[in-house]
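Below is one structure. I have some questions about it.
The complex is shown incomplete by one protein chain, all other protein chains being positioned as in the whole.
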Amino acid sequence: MPAYATNMRLKFPILALILEIITIILFAVFVDYDDGKGHGHDSHSNSSETHHEEKPMDLYPMFQDVHVMIFIGFGFLMTFLKRYGFSSVGINLLLAAFGLQWGLLMQGVWHLVDGKIKINIFKIINADFSTATVLISFGAVLGKTSPVQLLIMTILEITIFSINEHLVATVLEANDVGASMIIHAYGAYFGLAVARVLYRPGLRNGHENEGSVYHSDLFAMIGTVFLWMFWPSFNSAIADPGLTQLTAVINTYLSLAACVLSAYAISSLVEHKGKLDMVHIQNATLAGGVAVGTCADMNIGPFGAMLIGLVAGIISTLGFKFLSPILASSVGIQDTCGVHNLHGMPGILGGLAGIVAVSLGKKEGGDPVMQAAALASSLGFALVGGAVTGFIMKLPFWGQPPDQNCYDDSLYWEVPEEEDENEESLAHADHSKNKAEV
Amino acid sequence: MPAYATNMRLKFPILALILEIITIILFAVFVDYDDGKGHGHDSHSNSSETHHEEKPMDLYPMFQDVHVMIFIGFGFLMTFLKRYGFSSVGINLLLAAFGLQWGLLMQGVWHLVDGKIKINIFKIINADFSTATVLISFGAVLGKTSPVQLLIMTILEITIFSINEHLVATVLEANDVGASMIIHAYGAYFGLAVARVLYRPGLRNGHENEGSVYHSDLFAMIGTVFLWMFWPSFNSAIADPGLTQLTAVINTYLSLAACVLSAYAISSLVEHKGKLDMVHIQNATLAGGVAVGTCADMNIGPFGAMLIGLVAGIISTLGFKFLSPILASSVGIQDTCGVHNLHGMPGILGGLAGIVAVSLGKKEGGDPVMQAAALASSLGFALVGGAVTGFIMKLPFWGQPPDQNCYDDSLYWEVPEEEDENEESLAHADHSKNKAEV
Partner (left out) sequence: MPAYATNMRLKFPILALILEIITIILFAVFVDYDDGKGHGHDSHSNSSETHHEEKPMDLYPMFQDVHVMIFIGFGFLMTFLKRYGFSSVGINLLLAAFGLQWGLLMQGVWHLVDGKIKINIFKIINADFSTATVLISFGAVLGKTSPVQLLIMTILEITIFSINEHLVATVLEANDVGASMIIHAYGAYFGLAVARVLYRPGLRNGHENEGSVYHSDLFAMIGTVFLWMFWPSFNSAIADPGLTQLTAVINTYLSLAACVLSAYAISSLVEHKGKLDMVHIQNATLAGGVAVGTCADMNIGPFGAMLIGLVAGIISTLGFKFLSPILASSVGIQDTCGVHNLHGMPGILGGLAGIVAVSLGKKEGGDPVMQAAALASSLGFALVGGAVTGFIMKLPFWGQPPDQNCYDDSLYWEVPEEEDENEESLAHADHSKNKAEV
């Protein structure tokens, strides 16, 4: 396996330490606490509506909900693979911890105050948001990339995200309070473009580790349920305080509830003997949160939010069942977690719903042309940015794992004596006492 | 197995989709956002004390705590069974997601404003609460009912709950801030009545899947601990703001702490060699939260709350050890999760404590006769409603599982090749080397 140079001993620690030290230096020069003077917040949804927090800690509980989604939600959602749980939750932590620092810098440069980025709760919520794009893309390439490749992806994806976000929010002045377009669609298509460039013909017929075991599916449900519960905070955290924020909470709460029913129904409808499929339940139940994002703070009516959720649950489940296999076999996109079904299509649905809702006058001051431009911009930056990033990640010295070691923690982690191996050694104990210890 | 018609392919998806579409239509006609005009909240505990939120999002952090209890708490608490984790956390999500929509409608019809149900944070907390009754009853019939049966139970149980809640809070004007009576006792006895009607003689001697494995018990502890931690929010969420709410938090915090000590002590006292039993720890440690519910916002003194918790932990643990086997063998009630011990008896204890506390003048304006009437009403609606619901659920076309497939996810879920099965195939490797690699 030396041809692949998967040994991380020097390249990973050196990269990680250098990145962190550079980041600290940049923070020393550019970053300070927000002392509340010289304000003028700008949400990524609509910079024309100035956001005023009344007290510095008002948004803190919402920040913590988003924080849980990023670190527990995304981290555990990806633990469904039988032998890739350490990487899922562990690399998720690594990428998000670096990404939030990088996001603070990249988002902050557009809004300097006296040459400084002034940090407050609103800013760290947005920093957490910026990491979500990376974690979504991580899902598309899960099990097939090294930590070094993923750190590089983090830098590039967040940098490009910050440009697109600035364009959408400040230049186009489009609405995207729950970030259907600028986080979910962007993160998904960015990741899919990377996955396309990193296509592995050798995995065309699957891989023995690309599946779950009983308990890994339960660990994944921890991620699913935390994402599901706190999604109202994700979609409302940066909404205008008061009734607008309440609207965002209620729309998201109801869209997700409706989405659960349709995801369960379609899963049962398309599966063998009407059984439910854990992949659908773990993912498609969340599509309602993605799809209602752009419209979350609009006056679409509770039933409007539920309709969006209902449709999102249907297309997401159908995507897992019918579209993902086609993408893998015909388009060369091996999307490990099915981010196209959870974030891609529902993200576009959210963008389209936003265009319709703004056309119908559901958001004061909204402009459907700018909404469409925001969707196009997000998709464009994602596909081009993802493709370029993919080619950089494909360079042969980043320690990409060989096909046979994909979806396997033991390449990058010290893995303990495990139940399965244990079993094997026990089962074989009668025959070869000597090799019992694995 | 065709006689049981457990194949869900058509009946489950059709029922789920029709229910959701009807619900969306009802929302389109009757439901709107609460714009803060024409208020006049009504808590289910005491409608005479009008509840005033100062800002629309004030209760949001408490809502999220309750949300976690409903979806993570109840969901994972029931994952203790070795082969029923998917259903526990998955069907929990399904029932709660539908139930909260139904609860919004059923609770809302009593308090229309201009012919509309106006949603706010207070309303969605109550919607979450209404689902708790179903999730408690779910525990009594866990492993022995189909998703179709459970959706039917959800509709009926929440509808009847809303009638009883209205009676208790608005007509009787009884106190039940933490819902010992109207949620816990009601949910438990409703579920026990259903379980009695669905009695399975074939499971009289147990079932090989009706037990835990090491890791399933740890998953269940996730549910236990989240319920335990956030219970102060459950009991105080709809209390009057300020010192009354603080009292509800402190009483619940202390009752639960005292309850842990007594549950551990009694578990060790009654078990073989003084060992602790996970069933007791997972459940009886929570009885203090149930039992202090009715009195939570009363001036019972910190030590009063602790005494209630101490007693609750004792009777709950003793119930698991001595009463549950008798209920199963002599009364024909097979209570899978022991909801009688966690919600039933502690709920009644809570109702009785409320009568005593009100008699002693611990709640301004309280009337012990009305408290007693509220307890009787809750038990009456539960037993009659549960029995009727049980007979409807017993109709032979809802896909009820046959005895031998009880407590087994694989009837309703695609279940991955699992460690256990793996082991078996490995253990059989001696006979058929070819199929050893799964």
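For clarity, chains are labelled A and B in written order, and residue numbers in each chain start from 1.
In this section, a residue touches a chain if its C-beta (ideal position, glycine included) is under 8 Å from a C-beta of that chain, and two chains touch if they have at least 3 such contacts.
Bear in mind that the values here come from a model prediction, so they are computed numbers and not experimental data.
The residue from B:Ile70, B:Leu135, B:Leu198 or B:Ile222 that touches the chain not shown here is B:Ile222. Summary of contacts with the chain left out: across B:Asn7, B:Asn126, B:Ser233 or B:Ser377, the touching residue is B:Ser233. Think of the hidden chain as still there; on chain A it touches residues 7-10, 12-14, 16-17, 19-21, 23-25, 27-28, 31-36, 55-57, 60-61, 64, 67-68, 71-72, 75-76, 79, 85-86, 89-90, 93-94, 97-98, 100-101, 119-121, 124, 147, 215, 219, 222, 412-420, 422-423, 426-427, 429-430. Touching the omitted chain from chain B are residues 61-62, 65, 82, 208, 211-215, 217-218, 221-222, 225-226, 228-230, 233, 241-243, 245-247, 249-250, 253-254, 256-258, 260-262, 264-266, 268-269, 271-278, 281, 285, 299, 301-303, 306-307, 310, 419-420, 423-424, 426-427, 430.
We take it that only the chains that are shown with their structure count from here on.
Here the spacing of chain A and chain B, counted between their Cα centres, is 32 Å.
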